[in-house]
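Working notes, structure below.
Yeah, one chain of the complex is gone here, protein chain that is, but the others are all in their spots.
Order of writing sets the labels: A and B. Residues in every chain begin at 1.
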Amino acid sequence: MEITPKSLAALTGGDVEGDENAVITGFAKIEEARPGDLSFIANPKYAHYIETTGATAVLVGKNFVVDKPVTPVLIRVADPYATLAQLLRMVEGMKPQPEGVEQPSYVSEGVALPEHVYIGAFAYIGKGVKLGKNVKIYPQVYVGDGCEIGDDSVLRSGVKVYEGCRIGSRCILHSGAVIGADGFGFAPHDGKFEKLPQTGIVEICDDVEIGANTTIDRATFGSTVIGEGTKLDNLIQVAHNVTIGRSNVFAAQTGIAGSTHIGDGNMVGGQCGFAGHIKVGDYNEIGAQSGIPNNVGSKRRIIGYPAIDARQFAKNQVYLKNLGKLYDEIKNIRKQ
Amino acid sequence: MEITPKSLAALTGGDVEGDENAVITGFAKIEEARPGDLSFIANPKYAHYIETTGATAVLVGKNFVVDKPVTPVLIRVADPYATLAQLLRMVEGMKPQPEGVEQPSYVSEGVALPEHVYIGAFAYIGKGVKLGKNVKIYPQVYVGDGCEIGDDSVLRSGVKVYEGCRIGSRCILHSGAVIGADGFGFAPHDGKFEKLPQTGIVEICDDVEIGANTTIDRATFGSTVIGEGTKLDNLIQVAHNVTIGRSNVFAAQTGIAGSTHIGDGNMVGGQCGFAGHIKVGDYNEIGAQSGIPNNVGSKRRIIGYPAIDARQFAKNQVYLKNLGKLYDEIKNIRKQ
Partner (left out) sequence: MEITPKSLAALTGGDVEGDENAVITGFAKIEEARPGDLSFIANPKYAHYIETTGATAVLVGKNFVVDKPVTPVLIRVADPYATLAQLLRMVEGMKPQPEGVEQPSYVSEGVALPEHVYIGAFAYIGKGVKLGKNVKIYPQVYVGDGCEIGDDSVLRSGVKVYEGCRIGSRCILHSGAVIGADGFGFAPHDGKFEKLPQTGIVEICDDVEIGANTTIDRATFGSTVIGEGTKLDNLIQVAHNVTIGRSNVFAAQTGIAGSTHIGDGNMVGGQCGFAGHIKVGDYNEIGAQSGIPNNVGSKRRIIGYPAIDARQFAKNQVYLKNLGKLYDEIKNIRKQ
């Protein structure tokens, strides 16, 4: 890659401040960038690095303020992070993709292999599986009988998809993700627990990304659903019969218990736990490590165990910090 | 499948209210059921769906109350959930099971393959492994040297069992479960940590189910033990030298630190953490996300971080909620 701020500005609709013919050959974080690198500032926490960075050019916001002249060329754009993403995707898109069938692999009789499909070595494709165009199945993936995988989806090495599950188009499933294992259902009987067979499936809609070692259980009946454009980080647990709507992001190690329904556009921190059989609305921000025992409305900011309004949580922290003083004060009052 | 309420009642010892000759062809959740479906109501939270469900027949409890006539045929049984489980297992039991040895797979010389065994493609069976009758080893499973697996057990795709571990009969291990990895033992020495080799094994007793991506570490010496009939959900961590008794259920993402002993019949919520070297008795109910730092007796209901009596926890939540008012009140008293 070799590109100038001038070309970048043209590609991204940005404005250049500085040498528009400088040569950019790579990307780097602002604090690690060296000459030749393009970097970016999206988080104000990192703004001060503009004075010390070695970057040749930096993507900044339209209103980014510099108090004194700086070395790097500034490329002002509406959303530096989104622009960076766009540029990186362009570069990524130029990389050659794997294609063809490596041997040995196991493709059941009758499975059609559309154009540009990749089947890595030691991958297993069960009976009646339907693969879309350009699907990339990396080595050691297991796709059980009757699964469907939409166009352009990628299953990285070691993904396991149990029988009958459906994965949409343009999905990315990272290594170790397990889709469609049995939901955790047992009927107590005579002091023992008897298995409730899980007869449903998992349905993953288009443009979903599933992190490494995340597990999504099949429904008892019907489907466990991950809605369009939702992104799940690593080591997340989604129990049977959960439905998640569109364009949510869930950070790592969060767990969602059975039959809970989550709406659209929620941002959920890491290590949260959602109780079973609850409803969560849309566009909530839920802080890391929260416990969510009950229904949640929409557009709320909550945190805590159990989760409460984020402002109330902050107040409570102050109260808790001062509990010792409170006890002392009561003691004094009592004396008087 | 095609069956009538009459036949179902005969199979399950239930009583029919309504058309005993209606035709049932499938199962569904009460809120999603359509004509032809059998459904069930076990949780009172779902009782109201009896008025709107499309189900042809519904399994309900002996004392389930209907205020007005309802459309579905009611089949009254002692325990609707257990009866449903029984029916689903019957249907499940009729499904054809995989059998035989797929190629390529790796079965070490001298390993006997009893009747009805399935060895999936890319599975690896180490030296001296003993497999019981009807064992199902799915593709890409690894069974290390010297392991034993009892009759009728199922290891789903990608399970890894380290050398020397023992798995009982009728166990189900879901994809990505890792049995017998080294316990986390290090001796600090000169500011570094030196590995303590883990020379023991994992012993999984009969009728245990292990969730996807759950990890159970081998003992330093002796055995890490999962007792008969215990069920572990996904992404659970069981550290070295832990022993768990019979018929416990652990929800997802719970962790149990080293050398802790847990009794029988406990029900543990998701994301709980048990400290190491403690003892937990029998038949406790432990709420989700609890931290258990010390010994626990038996038949207790506890929750919290650290876990306390569940009623006390509920009271504390009220106290915490009112802390602001308390501070205000103290302020007033001081003024007076």
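One rule holds in what follows: contacts are C-beta pairs under 8 Å (C-beta built on N, C-alpha and C of every residue); 3 or more make two chains touch, one makes a residue touch a chain.
The shown structure was predicted, so the numbers you read here are calculated from the model rather than taken from an experiment.
Q: For the chain left off this view, which of A:71, A:175 or A:312 is in contact with it?
A: Only one of A:71, A:175 or A:312 touches the chain omitted from view, namely A:175.
Q: Which one touches the absent chain: B:37, B:217, B:233 or B:264?
A: The one listed residue touching the chain not shown is B:217.
Q: May I ask which residue of B:39, B:140 or B:248 touches the chain that does not appear here?
A: Result: among the candidates, B:140 touches the missing chain.
Q: Among B:65, B:94 or B:187, choose the residue that contacts the chain missing from this document, as touch is defined above.
A: Once the missing chain is taken into account, the touching residue is B:187.
Q: Quick one: which of B:54, B:291 or B:324 touches the chain that's been left out?
A: B:291
Q: Touching the absent chain: which residues on chain B qualify?
A: Given the touch definition above, chain B has residues 104, 106, 122, 124, 140, 142, 144, 158, 160, 162, 176, 178, 181-182, 184-189, 191-197, 199, 213, 215, 217, 220-222, 235, 237, 239, 241, 253, 255, 257, 271, 273, 275, 277, 291, 293, 305-306, 315-316, 319-320, 322, 326, 329-330, 333 touching the missing chain.
Q: For chain A, which residues touch the unseen chain?
A: 27-29, 32, 43, 45, 79, 81-82, 84-86, 88-89, 91-92, 102, 104, 120-122, 138-140, 156-158, 172, 174-176, 207, 209, 211-213, 229, 231, 233-235, 247, 249, 251-253, 265, 270-271, 288-289, 305, 317, 320, 323-324, 326-327, 330, 333-334
Assume only the chains that are shown with their structure count from here on.
Q: Nearest whole angstrom, what separates the Cα centre of chain A from the Cα centre of chain B?
A: Each chain's C-alpha centroid was found; their separation is 26 Å.
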